[in-house]
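I am attaching a structure below and will ask some questions about it afterwards.
Removed: one protein chain of the complex. Kept in place: all other protein chains.
Residue numbering begins at 1 within each chain, and the chains themselves are lettered A, B and C in the order written.
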Amino acid sequence: MDSPTDFPLTATVRVRTYELDSFAHVNNAEYLRYVEEARSEYLKQVGLSFHDFARYGVQLVIVEAHLFYHYPARYGDEIEIRGRFRDVKSASLLIDYRLIEKTTGKLLATVTTKGAFIDPATGKPTRAPDAFRKAFIASPSLPTSSFNDS
Amino acid sequence: MDSPTDFPLTATVRVRTYELDSFAHVNNAEYLRYVEEARSEYLKQVGLSFHDFARYGVQLVIVEAHLFYHYPARYGDEIEIRGRFRDVKSASLLIDYRLIEKTTGKLLATVTTKGAFIDPATGKPTRAPDAFRKAFIASPSLPTSSFNDS
Amino acid sequence: MDSPTDFPLTATVRVRTYELDSFAHVNNAEYLRYVEEARSEYLKQVGLSFHDFARYGVQLVIVEAHLFYHYPARYGDEIEIRGRFRDVKSASLLIDYRLIEKTTGKLLATVTTKGAFIDPATGKPTRAPDAFRKAFIASPSLPTSSFNDS
Partner (left out) sequence: MDSPTDFPLTATVRVRTYELDSFAHVNNAEYLRYVEEARSEYLKQVGLSFHDFARYGVQLVIVEAHLFYHYPARYGDEIEIRGRFRDVKSASLLIDYRLIEKTTGKLLATVTTKGAFIDPATGKPTRAPDAFRKAFIASPSLPTSSFNDS
């Protein structure tokens, strides 16, 4: 069982009418959009901004995404997206997300994305800038042992 | 190395302008939409239609999705989505998709979804109708041994 | 110049990352989605719900939409969507929306939609139920004179 401190990052989205599919459930793809939105929030919460990416000449691209759908979301649901950075490596990191319906506390979905740092000029993997790694360390959710990376 | 016959199902989507994100790449979530579109095509290709779901009183819902992004898609790309049914069980099946840019043959992404049959009245898992299982068997991609299911 | 009381209905949306186009502006089509979301809010604010549509056997479909884009919205903008019902007829009504960036007060867009009541069984126009018309009257933005309709 996860304790709340295991997922210290947080963001909230509210389901909008047009995100429903023809079964009145939130379309599967929207969850990937919700965690994109959450990811932006999380980066801000650890002190990073879009401008930092330009300044250091890196991009963080998603190379893998794994989604587990537990319970359908519906119109008007407030979804809390709790998150944590994990398995930070020199050029990549994992982010775990738990999407929880706020009123009932029901777990709607769990998602993990793997991000890779690339040099936008070449499209090749590149080392994450120290400022980024320090920001990820500052996140309370990050076990320090995970920095024993390749 | 996959042979073409390993992925006998096929569908095509063309990237539209509004599917690009602010880096001019196709947004990650669109791939999940592309495979949803492909999945509808595949069901038709094995002789099933949306009406069959209503007739038999079942829904096929996605309970897991796994995406691996290999190369960014861009505006105007024709994407061939080759697919196969796999690991058909009494109440679930896997579908594998390979998204390939048609002009260059470049592999853009690989996706696997796990679908579960549910009873829409209760939301609970239910056994796939025989007509569906027969249709999946008719698909040349389906190893018959995978029917030794639970 | 509009006074605030001219647009008594209100809803708020926050721009999400994935709504940006390749110029980092909110895509034109998103505004039509934002006002759909606002419209749902407005109906709730005058005491109507999705269930009322089913109960009375009517649908409210959009038959016209007119959008004027004044200033681009960007990631993270909080957009207040002020609205009013107008020109309520026996089977149709107009809704005006003003999309305003909350921090600066900048007017981003103005939108008007024309909605028509239809019978979902036939797809034909039908008279709005009295309960709906009363709800629209209860809205402070509705000049009573506009009920001298056909």
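Couple of notes before you dig in:
As a convention for this text, contacts are C-beta pairs under 8 Å (C-beta built on N, C-alpha and C of every residue); 3 or more make two chains touch, one makes a residue touch a chain.
Treat the numbers as computed from the prediction; the structure is a model and nothing was measured.
The chain not shown here is touched by just one of C:Arg14, C:Arg33 or C:Lys106, and that residue is C:Arg33.
Of B:Tyr18, B:Phe53 or B:Tyr71, it is B:Tyr18 that touches the chain left out of the display. Annotation for chain A: contacts to the undisplayed chain at residues 17-18, 20-24, 27, 29.
In the full complex, the hidden chain is touched by chain C at residues 23, 27-30, 32-33, 36, 59, 61-69, 72, 120, 123. Listed by residue number, the positions of chain B touching the unshown chain are 13, 16-18, 33, 36-37, 40, 50, 75.
Keep this in mind: only the chains that are shown with their structure count from here on.
Per-chain CA centroids place chain A at a distance of 32 Å from chain C. Averaging C-alpha coordinates per chain places the centre of chain A 25 Å away from that of chain B. Centroids of chain B and chain C (each the mean of its C-alpha atoms) stand 37 Å apart. In chain C, the residues touching two or more other chains are 17-18.
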